[in-house]
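Taking it in order: structure first as structure tokens, then the write-up.
Up next, chain A:
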Amino acid sequence: MSELHTVNKSPFEKSSFDSCMGHVLEGSAVLLYEDGVYAAMQGTTAEAKVKSAQGVKIYVLGPDLKARGIDAARLIDGVDVVDYAGFVDLTIEHDKVVAWV
Partner candidate 1 sequence: MSEMIKNFLYLNRRAPYGTIYAWESLEVVLIGAAFDQKVSLAFVDDGVYQIVKGQDTSESGFKNFSPTYSALGDYDVNQLYVERESLEERGLTLDDLMPLTWEDEDEDWAEKDSIRVVSRAELAGMIKDQDVVFSF
Partner candidate 2 sequence: MAIEVEGKSFETDEEGYLLNLNDWIPGIADAMAKEDDLDLSEEHWEIINFLREYYEEYQIAPAVRVLTKAVGKRMGKDKGNSKYLYSLFPYGPGKQACRFAGLPKPTGCI
């Protein structure tokens, strides 16, 4: 069993990202979209939490990244960019989706 956790709020404004990272288990994945994508950038105060997630794959939604002017080169190592189709694939690959809205 593995879950896909999704976060769409800024880690600096809401506790959604913190809560998500506190509940995600090894083997699961986290998809950051909308304002959630800000958590995937290097050099922020949220970076340590992204890096500390052992065995958790982190994805970001490319179009939302692009809208906010964040270049993929600025992402934390190991974070993968997916498009809308990739988002759909992730929901299919995992047993369920847990949304931290």
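The rule is simple: a residue touches a chain if its C-beta (ideal position, glycine included) is under 8 Å from a C-beta of that chain, and two chains touch if they have at least 3 such contacts; residues count from 1.
On the choice of candidates, all candidates are chains of the complex that A comes from, given by their letters.
This structure is a prediction, so every number in the text was calculated from the model and none was measured.
Between chain A and the candidates 1 or 2, a touch occurs in this complex only for 1. Remark: chain A residues 8-10, 12-13, 34-35, 38, 41-45, 47, 62-64, 66-71, 74, 83 touch candidate 1 in the complex.
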